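Data block below; observations after.
Note that this complex is displayed minus one protein chain, with the remaining chains in position.
Moving on, here comes subunit A:
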Amino acid sequence: MLRRLALLICLMAMPATAEEVVLGLSSDKVRITATFEGSEVLVFGAVKRQAAIPDEPLDVIVTIAGPSKPLTMRRKERVLGIWVNTDAVEIDAAPSFYAVATTRPLDQVLSNVEDLRHRVSINRAIRSVGAPAEVADAQTFTDALIRIRKKNLSYQMLEGAVALDEQTLFRTAIELPANLTEGSYQTRIFLTRGGAVVSQFETAIEVRKVGLERWIYTLSREQPMIYGLMSLAIAIAAGWGASAAFRMMRQNG
């Protein structure tokens, strides 16, 4: 709160350099249908300013974060010849999806302090408070989480993927993978100069299952008994139907 207030005061104190983001999204809703194969979200916008462009170059950072969830990371070790899960570290909150797109390498456009404050880099977006005493190298667990999620495109580091024209118009495309979970995807745009955030804008992309997907999912959570019986009925009908169809084919053939 205090930080926000401080930031606000800073912003108000220097109206001459005030720059604001005017944002557009190709879609603020992603609909997961039965044939969902992932989706590309186009984030574009313009920088509105009253004063002349300062000398220091402007940079843009775009982040999209899926719903955060606590999880447990486990590590395998060889016990009696076989590989078994032994050490575990709780991660307090990790987004199911996280993408950072920037105009230039992140360490050049954002200072460490600002990263800490706004939780921009993937490492900072994951919150891990403490590890059990017996695990000495808790950071390797977080690294492993990032490595695994980067591999299936759930975490993306897109340095240089934001195009910025005339320090005013920017755009980037972020690929949402097919293994997307439902929720509100927080989308943030930062304008930085010399590693400091000069302006920030936030919005959300709603990711929702629709149609049959929605219906099945809701039924399985709200009426699990009916859902289970329905699954069985479908299974039995299909099993019986197929055998009946084959018998008819054999009699005719």
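We adopt the following convention: contacts are C-beta pairs under 8 Å (C-beta built on N, C-alpha and C of every residue); 3 or more make two chains touch, one makes a residue touch a chain; residues count from 1.
Basically, contacts and distances are computed from a predicted model.
The complex lacks one chain in this depiction; which UniProt name from "Acyl-CoA/acyl-ACP dehydrogenase", "Probable membrane transporter protein", "Imidazole glycerol phosphate synthase subunit HisF" or "Two-component system OmpR family response regulator" does that chain carry?
"Probable membrane transporter protein"
Could you tell me which of A:53, A:204 or A:230 touches the chain that is not displayed?
Candidates A:53, A:204 or A:230; residue touching the omitted chain: A:230.
In the whole complex, not just what's shown, which of A:22, A:116 or A:178 touches the removed chain?
Of these options, the touching residue for the absent chain is A:178.
Consider the whole complex, including the chain that is not shown, and state which of A:22, A:42 or A:242 touches that chain.
Candidates A:22, A:42 or A:242; residue touching the omitted chain: A:242.
Which candidate, A:108, A:168, A:186 or A:220, sits in contact with the chain we can't see?
Looking across A:108, A:168, A:186 or A:220, the contact with the absent chain belongs to A:220.
Which parts of subunit A are in contact with the chain that was left out?
Contact residues on subunit A toward the absent chain are 32-38, 69-78, 81-85, 88, 90-91, 132, 141, 144-145, 147-149, 178-181, 209, 212-214, 216-217, 220-221, 224-225, 227-232, 234-236, 238-243, 246.
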